[in-house]
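All protein chains of the complex are present and in place, except for one that has been dropped.
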Amino acid sequence: MTVTAERPRTTIFKRPSSAYGIWSWLTTVDHKKIGIMYGYAAFSFFIIGGLEALLLRVQLAQANAEFLTAGAYNALFTMHATTMIFLFIMPASAAFMNYLIPLMIGARDVAFPRLNALSWWIFFFGGIFLYSTFVFGTSVAPVGPDGISGNLAAGGGPGSFNWLAASPDGGWFAYQPNAGPFYSPGTAMDYWALGLQIIGLASLVSAVNFIVTIFNMRAKGMRLLRMPVFVWMSTVVAFLLLFSIPIIAVALFMVTFDRQFGTLFFAPVGGGDPILWQHLFWLFGHPEVYILILPAMGIVSEVLPVFSRKPLFGYSAVVFAGAAIGFLGFGVWAHHMLASGITPVAQAAFGLATMTIAIPTGIKIFNWLGTMWGGRLRMTTPMLFAVGFIAMFTIGGLSGVTHAVVPSDWQQTDTYYIVAHLHYVLFGGSVFGLFAGLYYWFPKLTGKMMNSKLGKTHFWLMFIGFNITFAPMHWLGLQGMVRRTWKYAPETGLEPWNVVVTIGAFIIALSVAVFMYNWFHSRRHGVDSGFDPWDARTLEWAIPNPTPEYNFGVSPVISKLDHFWHLKYDQDDEGRAVRKDDADQIIAELEHVGLNPPEPIHLPNPSYFPLLMAAGFPLMFYGIIYHTTAWGKALIVIGAMVALTAVIGWAMEPVEEPHDEPSEERAEEVEAGV
Amino acid sequence: MSDVVHETPVAHHDEHESTGIGNRKLGMWVFLSSEFMFFGALIATYLLYSNRGGFEGTYPSEIYDIPFTSVSSFVLLMSSLTMVLAHNALSKGDQNGTRTWLFATAALGAVFLGGQVFEFTEFIVQSDMTLSTNPAASAFYLLTGFHGTHVAVGVIMLLSLWGISRRKGGLSEEHGMNLELVGLYWHFVDIIWIVIFTVVYLLSVPSA
Amino acid sequence: MARSRHRLSRLTALVGTTAFLASCSLIEIQDAPMTTFEPAGPNAERLDGLFWMVFWIATVVFVLVIGAIVVMLFVFRDRGKNDAEEPKQIHGHTRLEVAWTVIPALILAAISVPTVSAVFELTGCDSDSMKVEVVGHQWWFEYHYPAQGIDTANVMVIPAGQEICAVMTSDDVLHNFWIPALHGKRYLVPGQVTLLRLESYEPGEFWGQCAEFCGLSHSLMRARVLAMEPSDFEAWVADQQKPAALPVEGMPEYDGYQVFTNKGCIQCHTVRFDDDSASNIIQREDFNGPDLTHFASRTVFAGASLPEEGESYDAALKKWLADPPNVKPGSFMPNLALTEQEIDDLIVWLGSNK
Partner (left out) sequence: MTAEQDTHPSPAQYWKIAALLAILTTFEVAMFYVDRELGLGGLNALILISLALLKFVIVVGWYMHLRFESAIPNRFFTAGAILALALYLVVLSALGVVVIRG
């Protein structure tokens, strides 16, 4: 190891230098450690969101059930969606992007390592802030603008989980005015609005960071059209975030002002327009859908070629289709509002725009099929998940086309048909893709392989459970089961299918348990992966497993798409891959150089300030919620002071400590044992 | 090791810049492009409500003081000039000029902010138009308030740079990049005000 | 060994899928009153037709894609033989790319034609159709017939074979009026008006539901539409236009009426009496509960969520009056702590308001 540890300098604090233990994680600016932290946090929220879903499913397994109170039910579906979207899939994608983008483009880190740490800590504190609503939040019966208030029953009784009702219950879409000050009084929706504001800030910072990283930090010869598709999809996602987060930020500011400071942006009683909220929300919310799916598409585009032993079919078509999806994604938001009374012209226009998205999506699917066609398909666990992704995402895409037929959407919208559609896209799509990635890159993280028997058990359980859960929802929706419904009448005939759905949900839960066991077991007892366990194509596999702290022993120079593959393989006259005679030798050299960098490598030093700065935001935002009290005001000031201190410290601290090559003086000191 | 050619011997992480533009400068441009969406949403909201009739209370467009706002808009516009002169002076190594123009920029920004405080006070006290009078008023205060916050942040950054420039040796080359970034930000805040001044002030007053 | 394991996993998958499909067919679908598959009027029929058109196209695509995957899994699977040839390294195929860009585009263009025409034809109402104003409240629908001067709730009565224009708005939050058998959904937006045309071919009772999440008791905000022969509808209108009889002392309804006036019910509800002095106890704009003049003519109450299946009308009413927030969480109708006797009296009086 020739990573040079430099003498830390003191600005506000002594610069941290721990390489092990808790402080190394709290102060790290290493994109890999940050990625891992994102991953674990996201997975924890996945478990929480999943448990919420199971509670919802138990309630719905029976007509007119009393398992949950209405308040608890509404809170749970709000938090389930908010958690899965903002606290699971987005950070899980961020985990992959953090870990992989620098490796895939041949960089030592992202462009702004400390900003990267800041993003992570802001996200983490934002998640904690949002979930602290379970402890501090309140939610009470609606109070109409005329001052008459609704009434709650005396109490839910045991087993009703009524304590959950004190959390955000306006839906993840927070339609106004229902989620506004009159109809959702109490602080719970404030936690929601401000929590999302914090998390959005994290995404925005990440987006800037990734864009600059991808445009500026590529290794020599890594032209844009030589980047792996995952990096391309991350680029599109970063731009989607860049342009959509500010919109939701403004919308959330307006809601917060409505709720806290008596403005009237969305209150019809004062002339506010609830449809404005929908426009702003979906103007963000629809790009958000692609923010959730594109990283998974990127992962699948990496996994399929490796296990088909063929290059990605139509690389540039897949890249451009991804960019087209991102671009068109900004032009279709009002298809979420087709029943809201917008003009027929708008309905037709947005319906047609939505249909056009099917074209680039189709291009991707057909190219993936083209990749598999004629290949030598190794059905490993990541490959199973990737193929599962294509199949399930196709179903989700096709049901999506049925919504684009506007009049048919008037029947489907706000029913379980939509719930089915979005889960086929986000679970059958994103989550399957993410699992493919976890199995595929596990050796990269740990140097071990995941157990493939358990992996396949996980896949089949999840695949079957998923379909049992979500396929019947299509049917339920068309039979008239509306979304977000706490109870349904027995006469509707919906009960039998709901029982099936609930059974499926528990099968999914079981499959996740298998995965968790596999993960932690393989981390300790997994088979050693060695170098390049999958015979892969992309740059991240051209370095040892687990990834060294400095990524590349020497910065690579790229001459082709799938550079690493071409180091190992030639083509014969028929175009078949032929392993080079010296392939093993090249790999051995790569491994050697990867483990023993020929020159010292300077890495960005750890820093306290991202953590400190991120800590300022929740403090300020708690203060805003309780701004009418003295301690609320005090919290705003304290939070601002904390953030300001961090800004000053940050500004005074260089990214890398000055590293005059170990001077003779110092060398003598070392020799003298000083 | 045929294809894997060594690059530079000592590898700093912050080294290659494929686009030829520094990371921080590129980052600033990227961030500013995103700010369009932010102010766009606020301006759109204002336009929606200022054009909607039937609200109770005063509309902001009824009480604009166009001559006053014209002057403060002009002040902000001219601060872009002083900003660019500060940048120019530093690039020529003229520390004195940099210092002067930096201070002038911050001062003009502060005058603009003072004008905004005065305007808000007038609206609230004289015309009884508060944040919660009607959606048009809410949108006006939120939009101009967020713009003002951006200006205030800019003034603080300018004053910090000015403070550093007063130290011995003035602004280093690294600070030069900071100055350029603050400059980009400052000009951006100015162009947003160009739009606000026209769309929100001049165009939303109902013609007689 | 590896081979048998493969076979095992494939077998498991096969058995699992078969079991799943078998269980699907075993669960018999009862009569589902909210289904979208039994359109009862021209609007819903049009939507149903569009759905099936896209459904079959989607099915063809689905079968092709999934079929291709399944075929590939068998044909191109790596059997673990060491001497297997490496695949040809194909990077793409321009003509194929063009084909699978253009063909879907053509299919979508074909779909878009009936889509757009249906959007324009099914949005809004004909100007000469009968108007029913629908007002959404947390958590019930109010219906006002402007031409007939009728106020009712929960059950909308319409003449069959005739286009009705629902002129809709909301009193509080967003709601979404949905009668699957008659038309798709349309939001009720506070401060704005939306239109929805409804038409039923034949007389019948159709179920509906508020489809947009509207707060605590969203799921209990249900609706009924009762389509009648035009002559029956005329009779119904005539009935509804009649005021209620003012109970006098000694009549069995009198005690219930006293409870109504003394226990605060009149703060939100109104009844139009034949005696003018009693008819305007509260000004119209202050009402936020349903008009109870013809309460007993409606088959359902409490946001059309009562009576539940197998429950008698009176028992349901008793449950409702005893503790409304317990039935409908968040209800704006409070628990007035009525005694058993008071509730029984109220039921008698309400039952007389036919």
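All chains are identified by letter, namely A, B and C, in their written order; residue positions are counted from 1 within each chain.
Operating definition for what follows: a residue touches a chain if its C-beta (ideal position, glycine included) is under 8 Å from a C-beta of that chain, and two chains touch if they have at least 3 such contacts.
The shown structure was predicted, so the numbers you read here are calculated from the model rather than taken from an experiment.
All shown chains touched by the missing chain in the whole complex, by label: A, B.
For the chain left out of this panel, the touching residue among A:Y175, A:F230, A:F243 or A:W534 is A:F243. Remark: the omitted chain is touched by one listed residue; of B:L85, B:L102, B:A136 or B:M157 this is B:L85.
Screening A:I128, A:A323 or A:A346 against the full complex identifies A:A346 as the residue touching the chain left out.
Note that of B:L131, B:L159 or B:L202, the residue touching the chain absent from this view is B:L202. On the side of subunit B, touch with the chain left out of the figure occurs at residues 19-21, 25-26, 29-30, 32-37, 39-41, 43-44, 47-48, 51-52, 66-67, 70, 73-74, 77-78, 80-81, 83-85, 88, 91-92, 173, 176, 183-184, 187-188, 190-191, 194-195, 197-199, 202-203, 205, 207-208.
Seen from subunit A, the chain kept out of the figure touches residues 211, 215, 242-243, 273, 275-276, 279-280, 283, 330-331, 334, 342-343, 346.
As a convention for this text, only the chains that are shown with their structure count from here on.
Viewed as a network of touching protein chains, the structure reduces to a simple linear path.
Comparing chain C-alpha centroids with the centroid of the full set of protein C-alpha atoms picks out A as the closest. With centres set at the average Cα position, the gap from subunit A to subunit B is 32 Å.
Per-chain CA centroids place subunit B at a distance of 50 Å from subunit C. Computed centre separation for the pair subunit A/subunit C is 35 angstrom, with centres defined by C-alpha atoms.
In subunit A, the residues touching two or more other chains are 271, 273.
In subunit C, there is no position where the chain touches two or more neighbouring chains simultaneously.
Those residues of subunit A lying in contact with subunit B across their complex are 107-109, 111-113, 204, 207-209, 211-212, 215-220, 222, 242-247, 249-251, 253-254, 257, 261-265, 270-273, 276, 280, 542, 550, 552, 554-557, 559, 563, 566-567, 586, 589-590, 593, 598-604, 651, 655-656.
Note for the complex: subunit C touches subunit A at residues 9, 12-13, 16-17, 20, 23-24, 27-37, 44, 46-48, 50-51, 53-55, 58, 61-62, 65-66, 68-69, 72-73, 76-78, 84-93, 96-97, 100-101, 104-105, 108, 111-112, 115-116, 118-120, 122-124, 138, 172-174, 176, 178, 180, 183-187, 189-192, 194-195, 207, 209-220, 222, 288, 305, 308-309, 323-326, 329-335.
Touching subunit C in their complex are the following residues of subunit A: 64, 69-71, 74, 141-142, 144-146, 148-154, 169, 171, 175-178, 182-184, 268, 271, 273-275, 308-311, 313-317, 339-341, 344, 347-348, 351-352, 355-356, 358-359, 362-363, 365-367, 369-370, 372-379, 387, 390-391, 394-395, 398-399, 401-402, 404-411, 413-415, 456, 460, 464, 467-468, 472, 478-494, 496-497, 500, 571, 574-578.
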